[in-house]
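One chain of protein is taken out of this complex; the other chains stay put.
Here is chain A:
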Amino acid sequence: MKMFSISHKTAFVVDHCPYMAESCRQQVEFDMLTKNRPQGVIPLAPVSKSLWTCAVECSMEYCRILYDIYPTRKLVNFIVSDSEFHILNSWNQADQSTQELMAALAAVGPPNPHEDPECCSILHGLMAAVESLCKITEYQHEARTTLMDKADRVSNRGRIICITNAKSDTHVRMLEDYVQETIQEQNKLAISSDRLMQIQQCELVLIHTYPFGEETLVSDRPKKEISPVLTSEVHSVRAGRHLASKLNILVQQHFDLASTTITNIPMKEEQHANTSANYDVELLHHRDAHMEFIKSGDLHPAGSTSRDSGLKETVTLKWCTPRTNSVELHFCTGAYRISPVDVNSRPSSCLTNFLLNGRSVLLEQPRKSGSKVISHMLSSHGGEIFLHVLNCTRSTLEDPPSISEGCGGRVTDYRITDFGEFMRENRLTPFPDVQGSEVAGKVPLERAKRQLERHTRYWPMIISQTTIFNMQAVVPLASLIVKESLTEEDVLTCQKTIYNLVDMERKNDPLPISTVGTRGKGPKRDEQYRIMWNELETLVRTHMGSSERHQRVLDCVLACRSKPPEEEDRKKRGRKREDREDKGEKNGKDSESERSWQESERLKAALERDREELAEAEVIKDSPDSPEPLNKKPRLEVEDVQPAEKAKGPVSLLTMWTNRINTANSRKHQEFAGRVNSVNNKAELYQHLKDENGMDPHENGKAMR
């Protein structure tokens, strides 16, 4: 169905003239005799609906079904006509609900039987309906605005459903002619207006309704073309249930609906709670849910019935009691909103409540051959019930080779759990649609993509390719560094993580280095740390451009790993000479390093001394596991010694320069509040966290994420 088809706009015109106050002459008993009533009470006389009441409740039912199945984009404009017209709502989406219409109808009230019939006419309403069809809807306006120069290609079609009591066939023809003339007039007016559109096509559905037991004065007539713009059809129906079933058929025709009857629904008996009987519930939905039946010619399977006029067909599907509540991803080729035909009957509300409570029901299709197949599923999403169409034919994708037989299939140490964690962190969530968000580059989906990009800048896929992601100690830094922006506290946490690593290295703690693919025991401890630092630097380096604070984390890594490589080289050479060709990066430095070794050894000794001093200080100051942020002072001394070997260390020129600047700044800056307020040079960190959740954030480890 195209967006701006005839069913985009439906104008209801209901006759409110004095004769509509007449009784429909079908009585409704409302004083039902019930058990444990005193004997001899005479029931009250039954009531009878007026033609007006019948017309209104049937049109409300039409709207109810329409709004259930098309909550948006299919619009109704409700008009009543007596000595003038009353427009009860607008095309605005906000006005599209049965509650709105009911409230407006209550304000109109039933027709006044004492009003002068000469002043009253359905023509007022028909004119208002044509005028209203010329009015542009929000959706048409939006489409025209987006199409700009092609705006004229947005079409304007609509339908008028008029429920009235006509006098004769001639009277009906007069009504048709009147609508035709009004369209011509209004189309002329519409040319010169921005808010109006010419009617390109209009379908007039005239429903003549009359009391039970009377002869009709108007004959039925199928759709015929009055003019290229207007078609008209006439339905002559008795008020009451006949009118109701007519409108039920019409709403199905007008909106491409079809009917499915769910059969065999087990339900507890109202009177005897321990027994259960099986019930049927009829649902309406878009007819595409039956596509497979229509195409295969299976539309009239054994279970389907033809009722009433023969126009109404329903496909019967059998309820399958759900066994588990497990979430499964079904192969589903369509999902269509439903509306129960008898919305407040007990079986219907039992079914809908069951579904609204979150259960899904599979439906079985009885086939000609007698075989059974699960063809549909009923399921609710956010308070809306959908009929899902399941694929029940053989799949061309059956029996494909397993993913383990393809590329990368032989690899066994993928970081499955870590990537699962990554997926959880990158789950999506809906954000309200704020106008102008596109401009600010804040489209939520774009931000989601950017986050994925940041989180994957350095992401080794297998366990044996990484050291740092196998270390619990790196977790705080690794989860923070990928953030778009860091707080001062984040930087502090990262620095702490790094100092902690320094400490581990000093204590010669073992690292979870993979020995896969290497012979023997794998690399020596210092080599392990070199690998670890390299990897950490790689991770942090990919984020250094994100912000100044990210850069500071990198600076910290570089400062802390500034052990001269020559020392490592020497040790390595001492251990295994043949190792040399593997480490291409180190080649060429070897001869040079021979010379500078003594110098660097001296340097190292100085560094080590400093570090030891610092460590000693720490032991007094804090627990060994969480070294305090590096003092500026020792760093300053390192700085002073370093120029001797300049470019040879892993400290880049940029870092050195930054360090220098920082040092200069640090001389000017105010002392930390913590240090100022410390008792015996001891300041408690993260006091506020303890107040908030009574936990030491450090011990939280991974759970913190």
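Note that contacts are C-beta pairs under 8 Å (C-beta built on N, C-alpha and C of every residue); 3 or more make two chains touch, one makes a residue touch a chain; residues count from 1.
Keep this in mind: contacts and distances are computed from a predicted model.
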Legend entry - Per UniProt record, name of the chain withheld from view ["Trafficking protein particle complex subunit", "Guanine nucleotide-binding protein G(I)/G(S)/G(T) subunit beta-3-like", "Integrator complex subunit 14" or "Nuclear pore complex protein Nup85"]: "Integrator complex subunit 14"
Inset, instruction - Tell me which residue among A:192, A:344 or A:371 touches the hidden chain in the full complex. - result: A:344
Inset, instruction - Among A:189, A:277 or A:443, single out the residue that touches the unshown chain. - result: A:443
